[in-house]
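A single protein chain has been omitted; all remaining protein chains appear in their positions.
Then we have chain A:
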């Protein structure tokens, strides 16, 4: 039991930490590619300065995403060897393809982009950042297809003789409705994250009236990005809620702490009650909303935890099939709440910075913009904690219990060692990375281009070097 808890803590810590960097990398790489495209087409020096400034922050962040990603792949074999044995036939394929198709693309072309400023033609150099950005998006698709198979196993059968799940239809795994839903939801969330990041840094500079020629367009770009992406997050979130109700009704019931089946079901914004749900002390409810979220109809029936638990015992035998209810309930609300708040900021921001606005942008908005930086990161983390904890006690829904996935040969001191080592290392890196990000964000963009003497025959230093 101890090993299971420690391995789960390690998975949670390294995954949430890794996912602080990934969404920003994905969103920002596309935004930087867009900025460079604007420079390529207009030759406007402001866009070049934007590309270089945001590109540098992208690189600092990218490095952290890469190094923490290695642990992600290896810990399945290290801490979850029985899981790996059981699902490798299905789960390994998207992982391997992610490496071959996506990781090579992003790492190789990002290397070319960083060091290729004076080695490649303008168009080729632009293509490099786009290919790296495409690589990050592809990588998200494959890893989410793998994860979605755990949420909603399709295209596979269980081979009792070999004691494992086996792939029978790879197309079904790649086109899993859960994977498509998760991909769209995650990618739009990545753009909210990158947008809020660009907004925060821009707002900080604009509040001090610095580099306005670079940060005003940056802020507008950020606001438009966040607005569009937030709408996308809402729409795809709605789609996912319905899929979840259909595929993992227990997760939906836990998300609402709904103990008994009701129709129509209300959505509670805030509830204080006893943990087993027998008493509700205080609650703010919006009638019929849960019915709508879950089924698409305002009168839909939503199944309760007690009924689902009884049904699960019928199917899988005795046991506890409920996830941690308070954790699921709150992370679900925090995800939605933080996400909506980010969207709201973009609406307000776009109104305040609209072209015909007579008054200058009020200072409080800059403060809000800077503070808003926590929102996407908190929402992303809460979202993953919700979706992973909500699936418990299953590692693969209805197929393999999490408890049956841990490595039998790994001892408690070993798991504890790795948990401590990685947590301390990640903590230290968080400090360093935070320091560098803040320093570089505050430093601002490079100065406008001055006529560069390129005609000399002597040795010319590289444009970019470590």
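Simple rule for what comes next: a residue touches a chain if its C-beta (ideal position, glycine included) is under 8 Å from a C-beta of that chain, and two chains touch if they have at least 3 such contacts; residues count from 1.
The definition used in the following text is that contacts and distances are computed from a predicted model.
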Name per UniProt, for the chain absent here [options: "Branched-chain amino acid ABC transporter substrate-binding protein", "Glutamine amidotransferase", "histidine kinase" or "Cytochrome d ubiquinol oxidase subunit II"]: "Cytochrome d ubiquinol oxidase subunit II"
Candidates A:11, A:54 or A:76 - the one touching the absent chain: A:76
Interface with the unshown chain - residue positions in chain A: 59-60, 62-64, 66-71, 73-74, 76-79, 81-82, 84-85, 87-93, 95-101, 103-105, 107-112, 114-116, 119-120, 164, 166-168, 170, 407-410, 414, 417-418, 421-422, 425, 429, 432-433, 436, 439-440, 442-444, 446-447, 459-466
